[in-house]
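For this view, one protein chain was removed and the others were kept in their places.
When the chains are written out, they are named A, B and C in that same order, and each has its own residue count from 1.
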Amino acid sequence: MKATSEEVQTSVKKLFEDGSIGHFIGYETGSDSLHVTPCFLKSGQAASRLVWNPLCANNLSKYLLDFKNVEGKVGIMVKGCDSRSVVELLKENQIDRDKVFIVGVPCSGIVDREKLLEVLGISPGEVVAVEDDGDAFLVTIKGGTQRVDKEKVLRGECLVCKYPTPLVYDVLLGEAVSSLPWVGDDYSLIKEQEALSSEEKALHWNREFSQCIRCYACRNICPVCTCTECIFDKKAPRWISKANDVSENLVYHLVRAFHVAGRCIDCGECERACPMNIPLRSLNKKVEKDLLELFDYTAGIDVEQQPPLTTYQLGDLDEFL
Amino acid sequence: MSENIYLPRMATIQSMRPETIDVTTFRVTIDGSDGTGKFEYKSGQFAEVSVLGVGEAPISITSSPTRPEAIEFSIRRVGELTNALHELEPLDKIGIRGPFGNFFPLEEMEGQNLLIIGGGIGLAPLRSVILNVFDNRAKYGKIDIIYGARSPQDLVFTSEYKEWQAVDNTRLHLTVDRGDEEWKGNVGLVPTFLREINPSPENTISITCGPPIMIKFVIEALNELGFSSEHIITTLERRMKCGVGKCGRCNIGSKYVCLDGPVFTLKQLEEMPSD
Amino acid sequence: MQDTKEVQTEFKPKILAFCCNWCAYAGADLAGVSRFQMPTDVRVIRVMCSGRVPPELIIRALANGLDGVMILGCHPGECHYSEGNYLTRRRAHVLKRLLSYIGIEPERFQLRWVSAAEGAKFSAVVKETTDKITALGPNRWVDKR
Partner (left out) sequence: MVDQTKSRIIEKNRLTELLDKLAQDYHLIAPVRDNNVSFRRVESGSEVTLDYINTVLSPKNAFFPQTETLFRFSRDDSRGFRTEPGAEADREQVIFGIRPCDARSLRLMDMVFNGQYKDSYYLDRREKTTLIGLACFDPAETCFCPTFGIDPASGEDVDILLSDIGDRYLVEASTEKGAALLDRFAEFFAELRGDEEQLREARKAGLAGMKKLDVSAIADKMAPLYEGDYWDSIGMKCLGCGICTYLCPTCHCFDIADVSLDEGGERFRCWDSCMFPEFTLMASGENPRPNRKARVQQRFFHKFKYFHDRNGELACVGCGRCLRYCPVNIDITQIIEDVTSGKAGNE
């Protein structure tokens, strides 16, 4: 059985009552029925605001950094992907496991709003609710319900998700989901890109990077971007000019992709946040693929595993000689 | 295209006088076709000073308009631009935009006693007032200057103190937070020293500039001494870029420090939000 | 297209080499002393270890208009600090692939092992890299203000 909003509300209320947590980070309904927004609770009284549905895209784990110096435990709701960024935060000692209470929810995919509206040919105001129904979503629209195939309207990262059930949690609500039927080769899109000529690749990325407005939403939303002073904000030395041109944007995106190498867990938040629709996951996914092939490493699985770029083996590939 | 408000005028550094280990007074003339570019300003205003290739920063004017031969800026090494300025040499060129901002109400202050309270590099804009009133000495009553720095080595304009003390009806009170073997003056924080001196608020206007924390406690002390908030004047520092009220970062509430300030009376500050 | 070809024959690449103080930098010196012939398009920056060169520097250099960047470090097992070159090797594998993914040819970023005794190898590596990059032509990613 899938967890419901009511189940989340009841269990969070109980956690507050028995003193397990002093704060809770979850989701509540946002500006319309197609949006949720992060919700911060200090007591169980307002737990009825909490929701859990296929619109809960935000990876809330980044907010744990804001609760580092707060008294008591902070409870947080995590999906499979979100739990992997929690693993990364634990690995890097950014958060203390004893100060976090993890409420895990198995997830069978999150709706891509834009795709959904396009497939149904409707405007956001017409949607009343979206529910999970196995390999489809049930979309309640004013005047009826429609069943939409998940594969048509899932977010990109959900189409290749291998960890729908949280890997770390204190309590799991609903039944674990072991695998998602639509997930095949997670790197097919990356392989297509790799096969292009250098000229085609440069042309493609030049076009993409030239659209970047450097709002830094991709960085700020990224759960593994945890530096207290980001390299791009440093004044001496200055690594990047504030001028918006394609070579500065290139530096920004490549350096960022490298800085999250071995830490990115493909929650897709960067791409979701980007107002300009730059396919940012593609860069991270490429690095992820290489780390798997070169060093057999997957991020966000095991707190004890050594990050791949902080270690080495004598027998590592030595193709340069 | 009308006049370009972002284009600096070129100026020449005539001399650089070290004040402390990290403060230097730059004496600057504006380049003009005849070698003497005009630059009209009032005490309390600031200018945007540039090192081309490095950047620009707002710097308060230290000299007095009554001495028009050159403009002076006393600058502490704190950031990228001020570091670059300190690397320059006499006869090097810098850029100047301005003057910008408002100024101390010297005309309204005529006939009154002046209580000038400075801390550290905060004496820089106050020196403009000090020299200005010295040059119009008859127009003002008693002048008390209270100035403090962290240590005797951090006091600025030390070479001028003798001259200042020699001016009619003027007293200079110096204090340092920490003295040394040679220091014979007062040791203690400016607000404490101010209470000890105990100046009368009667017919007196107080102007103050220094680190924010000092200003806060000086204002507290002035209030205790009976100064009304219309008679406490201070000058504020904020990160500024354009200097002309466009770039949007130096506001406190709906006031832009670069346009409506940097000089405010305590009464005005009390009406602003507290950030 | 014809025009581009013509430009390419005239093209003199700008190449940067980060040389480890304990090996390649001495190797470069030896190459010079031994009067090995090599192209003059490479600018050398001495670093204390190949492990000292973070990917940011490589990316920054390429975006600043360099046509190629090399890191020249000690052979595996010979790092003055035991493991700097091993860590660089891992990073370089990932960076090279990432650069290639956005259209910066792998030849433009090289990691090579050159010991203090390998003056000849230094000049060979420089020549080989220069030739490869000359053949590739200018770095497409330059858009300096």
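Points to keep in mind about this one:
Everything below uses one rule, namely that a contact is a pair of C-beta atoms (placed from the backbone, for glycine too) under 8 Å apart; a residue touches a chain by one contact, two chains touch by 3 or more.
What you see is a predicted model, and the numbers here were worked out from it, not measured in a lab.
Of the listed residues A:123, A:188 or A:310, the one in contact with the hidden chain in the full complex is A:123. Although one chain is not displayed, chain B still touches it through residues 1-8, 10, 31, 50, 52-57, 78-82, 91-93, 95, 212, 237-239, 241-242, 244-249, 251-254, 259, 273-275.
In the full complex, chain A contacts the hidden chain through residues 30-32, 35-38, 40, 58, 62-63, 66, 123-125, 207-208, 211, 213-217, 219-221, 233, 235, 241-245, 269, 272-273, 275-278.
Keep this in mind: only the chains that are shown with their structure count from here on.
Multi-chain contact residues of chain C, defined as those touching 2 or more other chains: none present. On chain A, the positions that touch chain C within their shared complex are 193-194, 198-206, 231, 239, 241, 243, 245-248, 250-251, 254-255, 257-258, 261, 283, 286-287, 290-291, 294-295, 308-312, 314, 316-321. Interface of chain C with chain A (complex): residues 55-56, 59-60, 63-64, 76-77, 83, 86-87, 89-95, 97-105, 110-113, 140-145.
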